[in-house]
Structures are given as C-alpha cells and as structure tokens.
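The complex appears here without one of its protein chains, the remainder shown in place.
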Amino acid sequence: MSAPQLLAGPNPSMGPERFAAHVRRLGPAPKGGPALIDLLVRTELTGRGGAGFPVGLKWRAVAGASRGSAVVVVNGAEGEPHSKKDRLLMTSRPHLILDGAFLAAATVRAKQVVLYIGEGHHAALRSMTEAVAERTDHERRLVRIATAPARYVAGDSSATVHLVDAGIATPTTNPPPPRERGVGGAATLVQNVETLAHVALIARTGAATGTVLITVAGAVRSPGVFEVNIGTPLGEAVQLAGGPSEPARAVLLGGYFGRWIESADAWSLPIDPIALRAGSLSLGCGVIGVLPARQCPVCEVAGIMRYLASESSAQCGPCFFGLRALADACTRIAERGTDPGDLQRLQRWSGEVHGRGACKHPDGAVMFLHSAMQTFGDDFAHHPAHLRRSA
Amino acid sequence: MSNTLLWYTTRGAGAVSLVLLSAVVVLGILSVLRVQSTSWPRFLTAGLHRNLALMTLVFLALHIITAVVDPFTHLGWLTAVVPFSSYYRTFWLGLGTIAFELLLAIVLTSLVRGFVGQFAWRLVHWLAYASWPIAVVHGAGTGTDAWSAWLFTLQAICVVAVLAAIGYRFIAGNRDPLATARSSFQAAVDRREPK
Amino acid sequence: METNDATQDRVRARDEAMRLLNRLTTGAAVSAVLGVGLFGAVSAYTIPGTKTTSATASASTTSTSSSSTSTSTSSGLQSSTTPVTGSSSSGVAVSGGS
Partner (left out) sequence: MTRQLELSVDRIKCDGRGLCAEILPEMIRLDSWGYPIITPGPVPDHLMGLAQRAVDDCPVLAIALRRAETRSAGRAQGAPKEKER
C-alpha cells in the first residue's frame, strides 16, 4: 500500500471530516476482539508516540489484566515542541482516532475511554469534542475528555494516568507500568492518537497501513506534516517539505529525545520505525528537524538541553539537578568556549543521570546529548568563546 | 520500706524518661535537618534517635508500673490507659497518660512504618510535638517536688534544648533540595477541579 | 567511577560509626539506670513528702538534724550563759528598731 492512508480523502486543511463522510468513505468500523490483537502483532504496528512499543503486545498485556475494567487513554498531549502530526490528525480525522479508540476499548474490554488532549491545542480539542457528539449514545457514555498541560512530561504515559486520577500531570513511579496498573488502579492502555488511527484502518483492511506521519521542521522551505510510506528515504521526506532552504548541517531525527545525524549520512536513511531501531536510531514521535550549516550546533544543543532541564518535573533529584548541571555546562561551552573540564563533566554527569528517573525524561535528554556530542564532537571540542547563539 | 523504694523509683524513672524523651525529640529534629560531619554520619543520628526512643519506652514502663503498683496512690491499671480516670491528681496524671499514649502511637507506627505508609507515619510522628510538651507539663504538675531546684533545673535544660532545636528547624526550613522546584512544577501542572 | 580505596574508606567510617552508635546507646542505657537511682535519691532527700511511708526519709533527716542539733547544743553549752541576756537585749533592740 502507499501513502496516503490516514490522510487519504479530503484535504486535511479542510477541517474535521464529519462522521457521515467518514463512514461513507471507509465503511463502518469492524468489531474489536482478540483477533484484532493477533492482527496487530502480525502487522508489527509500533506506537507512534515516541517509544515505539509494539502495539499488539501492549494490547495483549492490558487485555490480560483488564477483567472488564480497563481504561483506554487516547494520548493527544503532543508536548514535543516541533511535532504537529497529532494535532493535524485530531483536527482532520477525528473519527479515525475514535474508531481506533473504541476498537481498543472493545478489545481490551475497557469501561472508559479518556481523550487526553493538550490544553493549548484548541482546534484539536474542538474537533474531537464535536466528533464524540456525532457518535452513538453507548460510545458517548464511554468517553471522557481531559486536557493536558503544555509541558513536555505531560505526555508520559504515567503522567496521563496521574492527571486523570489526581489532576496533576506529573509522571509517577514505574513499575508498575500503566498497562498493569493505571487509571483508578485498572489496567490502562495509553496509546498515541496516530497509533489508534492506524488501528482503525488495519482493522478494516486486515493489512498494515505501511505509512507513518512525520513532521518536517527547521531549515526546509515548507515545513509541515506529511504521511510517507515506511522505508521512504529521509531525504525524500525532506523534499516533500520543499527541500532544505539552505545548506544543511545535520538532522535531528525523533524530536528532542532523538538522535543527531550528519546530513550527508541522513538523506539515505529509511523512515522505518523498526529498521531504524535496529541501527540504534529511533523515529520517535516522527519529527525530522533540519539544522542549517550556518547555525552553531553546540549553541543549538545547549538551548535544547536548557529546555529539557526546565521541563523536568523536579520529582527525581538526578533528573532535576543532573539535567540542570548538564545544560549549564553546555551553555558555558556555548558562551565561553570549550573547557576540557566541562567536557569531562558532561561525560561523567551523563553517566550519573541515565536510568535514574521515575520516567524516561532524564534518559531521553542524556541520549540526546550523547548523540550530539558524537555527531558534533569537533564542535564541542573546539568551540570558540562568545559566539552569539542565533535565535 | 519497699513502698518508699517504689515511690522514688517512679520519680527517678519519670525524670530519666523526660531527659530521654527530650533527647529523642532533639535527635529527631537534627535528623530532619540532615546534620552530619565526617565522624558523625546521618545514620548515627537516626540510629540514636530510634534506640533512645525505645529506651524511653522502657523507662516510661518502669515509671508507670512502679506508680501503679504503689499502694499509697491506689492508681490502678486503668489510670495507665484511660486519661483523667485517677482520683489522685486527676488532671496532672491524665496528662501523663495522654503523653504516654501519644508516644506509644509514635513508636508503634514507626516499628511498622512499611505497613502504615510514609504519609500516615509522618502524620502520627508530628504528634511528638504534642506528646513532649504534655509530658513536660505532666512532670511539672505531678512531682510533689516539681518546683524543687533539681527537677526545675532538669526540666529547664530539656525545654531549652528542645526549643532551641525547634527554633533551628523553623529557621532552617525545608531541607529537601527539590521541595521548591517540585511544588512550583506541580502547581503548574495541577488541573484539579476547584471544589 | 569511585575507586576501591574510597569504598574501603567509607566502609571503615561506617564500621566506626556503628561502634560509636553502640557505645553511645550502651552509655545512655547505663546513665539512665544510674539516673533513676540518682534522681530517686535526690528526690528522697529534697522533700520530706506527705506520705507516711516516707518515714525513713524523715528519720534520716531527723538524724542529720539531730546531729547538727547536738553540735549546736554543744556550742550552745559554751555560751549558755549569754543567750538569755543576749536574746533579751537583742529583743529590745529589735522592738526598739521597729
């Protein structure tokens, strides 16, 4: 199959597809059930929120722990700064997401479906709310809408559960993971909106969609969201966005928890969640950021590290203090020039921070930094002082 | 003769219990304040706090048992359990019973902290700030010789030590280095419905 | 990474502090037992008490006071002639003063 799948039909910029049009175009959604889990395992669908967890395995775990009281959380927090694809999907194909959500609810025998939507995403919120109103009484009764604070960690699966339960979108201690013990203590399936939209199509056709939504950002002529076939070379995806607007230095693949790749190596990489993982890369949340050659990578990395440090929920000491120390050291190098002591400290502190938070926020930030220091090793080693950070 | 011995033991054990209890309170506060040095690790404060707390219970038991079995006062075992049930110095003895029961609750919840949970344990532990002053007042009001110089001096030392520790804690504030950042982040992501 | 030596140093410090904890606890226990005796004794001596059973205490107080009485008596013997006049004269002086 070939793109577009999720975005087939009317132009996404025309706003939400109404329920009648949705059913006319795709037909009614089939029934969920154990067979769907097998289908999801067979089609190797992976989560599109960032972690890329195999969807079929997660559904099987939740169904096994459900006892008819599971909860499905539809994660549309989209707290990743450059990502736009979840919002585009919510504002254009709300019923595809809802189909996926109700299929999940039927399959894991859930008593509730929570739509967890970033509170700043007004159009998405309106679109999803209106879409729910078009559904059957039974489905409407199942749904509850919760809004997520616009913070990076608010999209963490345990933070979604904590918000629904206690009204506070901070991550909680894991284990137990939400799929075992989530909302109200019940097994909880937290699934990204794009993932559920794929499920809605897979359940209808019995085959993998073979596509993925990406957000191309940075130094490209027309940044935006695109649906590409799995396996599309990264360079082709960037061409969909009009190509680089100026000579590119590197690509950040997978958002702020992603990896830096020199542009020369980047263009040929296949956009394929599973293949990338085998190369210890990750598509993450599907953000492809292009860094122009004129911009200083060290300054860019320092800025992102400061952002990630400020987004620590300050619950775990190593994350809060560690990320701040790392961001400060990066900023010192960016502003005052390379100091071998700072480089050593970056190495040591990275080691001390990794794996020592309740959620994966510190790990994501440290992996991002690690990849930056590998890709931009020379820049970090010979950074001049007083280079102004370009905005 | 043995009755006299009981009477003096009651008073001696009572005075010792007060000193121990005050030391326990001070150590507890020092523990919260994370006081340490190279030769005085933090677990030493905590360990001493716990050991002396258990020791306090032993001497309180001695204090109470010798008081109850003393035939002169005819206190009876009920007095040790039910506050203000004694005909003899009803009010002052009642305070002692209350202070003892609060302390018992604090120690017992500490011994099974894993079961009661950190939050409940902390709540109960705050009762120390009730138990200790009640015990001091009990001591001042009950001792026949409450205002004799030696007991007064002892009590004054205990009160000054504990008040100094409390003052230190008040000034030092929260020693959790994450406290401020954590609460401000939580406030930013708190979406509880106003009730 | 921490060197093995640093760990060994911390192990030694831990063992030392553990010993100190035990010594302090034992010391506190011994002091507390002695304290019961001491405070009991002090309380016995400082007040006569209202109890009948505090006879021993009263007796001992009496014996001390009786010994002091005997000394005062002995000293009084020497000046036994003067007190009558002395007291009367001082009595006049006092009454005169007031």
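Labels for the chains are A, B and C, by order of writing; each one numbers its residues from 1.
By definition in this document, a contact is a pair of C-beta atoms (placed from the backbone, for glycine too) under 8 Å apart; a residue touches a chain by one contact, two chains touch by 3 or more.
All of these numbers come straight from a predicted model, not from anything done at the bench.
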Legend entry - Contact with the hidden chain (one of A:5, A:75 or A:331): A:75
Inset, instruction - Among A:16, A:32, A:100 or A:178, single out the residue that touches the unshown chain. - result: A:178
Legend entry - Contact with the hidden chain (one of A:12, A:32, A:49 or A:244): A:49
Inset, instruction - Pick out which of A:107, A:157, A:211 or A:295 touches the chain that's been left out of the picture. - result: A:157
Inset, instruction - Based on the whole complex, identify which of B:89, B:113 or B:169 touches the chain you can't see. - result: B:113
Legend entry - On chain A, residues whose C-beta touches the chain left out of the figure: 47, 49-54, 57-58, 75, 77, 79-80, 155-157, 160, 172-173, 177-179, 190-192, 255, 257, 277, 284-285, 315-319, 321-322, 325, 348-349, 352, 356-360
Inset, instruction - Write the list of chain C residues that the hidden chain touches. - result: 2, 7, 10-11, 13-14, 17
Legend entry - Touch residues of chain B, complete complex, unshown partner: 31-32, 34, 36, 41-43, 46-47, 113-114, 117-118, 121, 176-178
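Everything that follows uses one rule, which is that only the chains that are shown with their structure count from here on.
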Legend entry - Identity of the chain that, by mean CA position, is farthest from chain A: C
Legend entry - Separation of chain A from chain B, taking each centre as the mean of its C-alpha atoms, in whole Å: 53
Legend entry - Gap in Å, rounded to a whole number, between the CA centres of chain C and chain A: 77
Legend entry - Centre distance in Å when chain B and chain C are each reduced to the mean of their C-alpha atoms: 27
Inset, instruction - Would you pick out the residues of chain C that each touch at least 2 other chains? - result: none
Legend entry - Complex contacts: residues of chain C adjacent to chain B: 13-14, 16-17, 20-21, 24-25, 28-29, 32, 35-44, 46-47, 49-51, 53-54, 56-57
Inset, instruction - Using the touch definition up top, name the residues of chain B that touch chain A in the complex. - result: 177-178, 181-182, 184-186, 188-193
Legend entry - For the chain B and chain C complex, residues of the former touching the latter: 1, 3-4, 7-9, 11-13, 15-16, 19-20, 23, 38-41, 43-44, 47-48, 51-52, 55, 59, 62, 72, 143-145, 148-151, 154
